[in-house]
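Read the structure below first, then the notes.
Heads up, one of the protein chains got dropped from this complex, but the rest are sitting where they should.
So, subunit A:
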């Protein structure tokens, strides 16, 4: 329709200034956006590849904020999600508001005022989260979705934000990121650790020597796609890349943060210092500035230049995928060990349980 055409044209103008001239791009742009099976373009595949490369460079240079909502919606695959769905967003919202007694709905209600968004965004945020809990009851609601959706809502309408959330959880991020056992996320934390060892060996050694295990902080980075960690402009630029390129962008951005803050991190000697630094590596979001940490300011451009610069030049998705496979197996082994440990603990403490039957019932519930 007319509006979409206008936006595409504006988008195309931006892309050209960001990336030099490309003629006849509009048609291909449409092809890509409206049939996102980009891997199956037959004879047009080379052209499409070329176009994608240009688009990627353009997106890394930063999407103008007036276009951000539209580009996010298209690039993330949100549009495809809407087309594939048999249910409309309105129906899902309606169903979501009917299912107010679920664990997910109660957790959402608790988190709405703790998301830190403007008053007028609370109701759209609630609609999107409730609708998602209905669409995907296995995942329901995972804390962190609230921060992601609140960020989408800064640029997109409520419905677009919803389909983008669907795409983030179901397409962009690997399986097991927001699920009950968080296996996908935990695997990625191992992968990220491997990346640190590979690309920032000095920092890796430092973390090992001082027993600094930053997994609980990195988990926040990855789950919230950095919106909860970086200042807004940095976070939104990082999201530009993640929504377009997929979840591997998270590794690059994570590594670039560590690389840019390596000097400061090497001077931390314990977990507490490292944590307070990693929690807000580029400065404060809401808290009062901490006097001990003197930040050198890092611009969003510096962050992205580092992420896609020479330091991580040989960062290959194929290799990451291979490492990831190993990490998935490791997480599975960890889970089995933990289950065995809990079983042993249960056996050890079996006696008081027989005297008081409720204990053993609770116990089994707790460690199913």
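Details
We adopt the following convention: a residue touches a chain if its C-beta (ideal position, glycine included) is under 8 Å from a C-beta of that chain, and two chains touch if they have at least 3 such contacts; residues count from 1.
We take it that contacts and distances are computed from a predicted model.
Entry comment: the absent subunit's protein name, as recorded by UniProt, is "Rab11A protein", drawn from "Rab11A protein", "Proteasome subunit beta", "Ras-like protein YPTC6" or "Ubiquitin-related modifier 1". Among A:70, A:127 or A:146, only A:146 touches the chain that is left out of the view. Of the options A:223, A:238, A:307 or A:328, the residue whose C-beta touches the omitted chain is A:223. Only one of A:80, A:115, A:242 or A:256 touches the absent chain when the whole complex is considered: A:115. In the full complex, subunit A touches the omitted chain through residues 107, 110-111, 113-116, 142-144, 146-147, 179-182, 185-186, 189, 215-217, 219-220, 223-224, 228, 271-272, 275-276, 279, 286-287, 341-345, 347-349, 359, 362-363, 365-367.
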